[in-house]
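Written below as structure tokens is the structure these notes are about.
Note that one protein chain is taken out, while the other chains of the complex remain in position.
On to chain A.
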Amino acid sequence: MERYDRQLRLWGALGQDSLNRSRVCVVGPATPLLQEVFKNLVLAGISSLTWLKVECAVQSGSLFLAELKKDLEPLASKQLEYEENDLRKTLQQPQYDWTRFSVVILTCIGEQTAMLDLNEIRRQRGTKFPPVLNTFVSGFYGYIYLVLSETHFVLQAHPDSKKYDLRLQNPWPELINYVDTFDLSKMDIATFSGIPYTVLLMKCIAKLERDGNNGRITIDQMKKVLDQICLPLGNDVIYEPNYVEAKRYAYLACSQNDCCKELEDLLRNLEISDYGNDWHDTYNYEILTLLLTLKNIAKENGELSFQPLTGTLPDMESTTENYIRLKKLYEVKAKLDKSRVEESLARSKKIVSQDVLETFCSHYGEVRKILPPKSDLLGIFSTSNALLDALVMVQFWEQPAVTAEDKDEFIGLRVDDNYSVMAFFGGAVVQEAIKLITHHYVPIDNLFLYNGINNSSATYKI
């Protein structure tokens, strides 16, 4: 795994394992884009590849990979499983096994019939069809369009700012007892300075509740109460790092819930009808099973919701002893919550792999859901977006490689392909494939447009 050390740190051993086991199908003519896509797939650790070729009269662009298979082999850590077939013939085989692919990537498909045929095959297979990433580049422009056949669940979204699951507003009994062991009225500043700020915040919330504040707490209220309970120890208290932290993180007490609100919505809108056995991707099935299990647990206990505690505590100013006791509390509770999930799964006789269960429970707040688009592969034909429209025109109806026209709305659209833009798209489309295969990070939902003249991009949902 040493070879993949730098990327393991992004998606973990589980994500890398998914990549190693995955099969990817790349469809299209021999273009620089296609070779960039293959190169990036193999580098990421994907070793099972199928190329459905489109014969192309014009050799477009420069190739640095002279013979695809031979040149890809040294980039892989294990033997490549590589197949090459003709696209048109493949589309005519009703028995062709498309479901074995984790992702299908279409690169610069210029024939409308191929697109129609593939769309029809996809429609017939229902949800059991891999996600399709359709990408096309012309001149300085291009698009990537993701078409899912089933709901995609992200196991770990890796949001920008990590939200810690602290449960300040709804502590469990052991945590309450711990907070109560600190009596601020009988302590000197030295002892005070060793108390974790989360304890101070929970004391503030408790006091606000005692004082009859039932509504939403504001930051001002928190800061005021913080001073009320801390300043009696002496005015120097405001220089203590834990007091400073409590002030800085006072906002944590004001959001309705420590964990994301979007997740509650996700759970609420989750219908049992979403649930069938016809899943193309096991992870999607497993994550949905886990989400439904949480719903069940809440229902059985007459609770509004049940969210397993993630169990990680951020670093904070504290004595080591206080910190370790607090950390233990969170760890024990997280373990307990996880075992509740396991028990409920067992009762309903559902099986979920241990790795997914662990990640799910320890990063519960990072689960995301992406629905299949309302349109299908043909969605690109009926849009009101001017750039996409122009690109689709070039893709299916116009001769490529017309020289630049000044009057064009998009300068440099109808010029020859240029390697840099192709390399950019090769990186971007494989980036999305990796997100889909690993279930880490949120993929583009669902159309990405790029303008290489002014380096801008946008994503749309169609």
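Please note the rule applied: a residue touches a chain if its C-beta (ideal position, glycine included) is under 8 Å from a C-beta of that chain, and two chains touch if they have at least 3 such contacts; residues count from 1.
Note that contacts and distances are computed from a predicted model.
Enquirer: So one subunit is absent here. Using its UniProt record, which name fits best from "Ubiquitin-activating enzyme E1-like", "dolichyl-diphosphooligosaccharide--protein glycotransferase", "RING-box protein 2" or "acetyl-CoA C-acyltransferase"?
Expert: "Ubiquitin-activating enzyme E1-like"
Enquirer: Looking at A:29, A:45 or A:131, which makes contact with the chain not pictured?
Expert: A:45
Enquirer: Determine which one of A:177, A:301 or A:459 touches the chain that has been left out.
Expert: Considering the complete complex, A:459 is the one touching the chain left out.
Enquirer: Which one touches the absent chain: A:180, A:278 or A:416?
Expert: Missing-chain contact among the listed residues: A:416.
Enquirer: Footprint of the hidden chain on chain A, which residues?
Expert: 2-7, 9-10, 13, 32, 36, 39-40, 43-45, 59, 61-64, 66, 74-75, 77, 139-140, 154, 157-160, 190-191, 193-194, 239, 241, 315, 319-321, 324, 401, 403-404, 406, 411-412, 415-428, 430-431, 434-435, 441-442, 444-445, 448, 450, 452-460
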